[in-house]
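Shown here: the complex without one of its protein chains, the others still in place.
Coming up: chain A.
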Amino acid sequence: MAIHLTKESKVLVQGMTGGEGMKHTRRMLAAGTDVVGGVNPRKAGRSVDFDDRRVPVFGSVAEGMDATGADVTVVFVPPAFAKYAVTEAADAGIGLAVVITEGIPVHDSVAFIAHARTRGTRVIGPNCPGLISPGQSNAGIIPADITKPGRIGLVSKSGTLTYQLMYELRDTGFSTCVGIGGDPVVGTTHIDCLAAFQDDPDTDLIVLIGEIGGDAEERAAAYVRDHVTKPVVGYIAGFTAPEGRTMGHAGAIVSGSSGTAQAKKEALEAAGVRVGDTPTETARQVLAVLNASR
């Protein structure tokens, strides 16, 4: 089954004809994703050949959906055009918009996420690596060949930490890995993914990766305590980050005591989540929990 993305998913790529769009469309196809079209208003009617697959370019998401039955769009358009792109996709009624674009003004993200919500479109991102259901489909830029299909669900703000854990647990495998993105406002939260994994019959255990800043992990901890019966193993990055300094992600900033790695770890542990000290140790905890329940 997996969450949000399966082998049945038909995927459009907004910004497919740009440099990043081309590169990652090729990688998505290689990972088995059913990429049914690209979207670029200025190149509508053309097509692009990726090795053995010819992918048509549509003028809009609405056109692409009409022609192909697409239900997912992956957005690679530049920051200045992202708001328009996602709004158009939501108006067309797409089910899932995965926004990879980094550097989108927060006011734009707030606007398109709110708009998408009114249209029933789920937004993942922005500024995220996307999501992958290994062996089924890959929507975004997560490397597909570092792990295999399995029964662990993973949700994380950070791309490279996601890859690290996928790789550590490559022999066990994943149902779906979701990179929700590190921006201050994202369309899909840890909690949304926890809820979906809890309901997914093909997920046995959930890995939750967080980092300093905001209170998303604390709120996720409360959700785990109240609603999640599957085992959850956590990891938090940023114990040594100095207060008041931004470290890369716009969201990864600590001010005062709230949002510290320690506070997040304690909140998760209080909710019964095992929290690893390093990514490797986190992977070991996952294996220990899986073995114990066997």
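Keep in mind that, in the parts below, contacts are C-beta pairs under 8 Å (C-beta built on N, C-alpha and C of every residue); 3 or more make two chains touch, one makes a residue touch a chain; residues count from 1.
By our rule, contacts and distances are computed from a predicted model.
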item: Per UniProt, the name of the complex member that is left out, chosen from "Peptidoglycan glycosyltransferase MrdB", "Pyruvate synthase subunit porC", "Phosphonate transport system ATP-binding protein" or "Succinate--CoA ligase [ADP-forming] subunit beta"; value: "Succinate--CoA ligase [ADP-forming] subunit beta"
item: From A:90, A:104 or A:178, residue that would touch the chain that is not displayed; value: A:104
item: Contact with the hidden chain (one of A:75, A:92, A:221 or A:237); value: A:237
item: Among A:37, A:150, A:182 or A:234, the residue in touch with the chain that has been omitted; value: A:182
item: Which residue of A:11, A:35, A:142 or A:205 touches the chain not shown here; value: A:142
item: Residues in chain A touching the chain absent from view; value: 79-80, 102-107, 110-111, 113-115, 118, 129, 141-143, 146, 156-164, 167, 182, 184-187, 209, 211-212, 214-216, 219, 235, 237-242, 245, 247-252, 261, 277-281
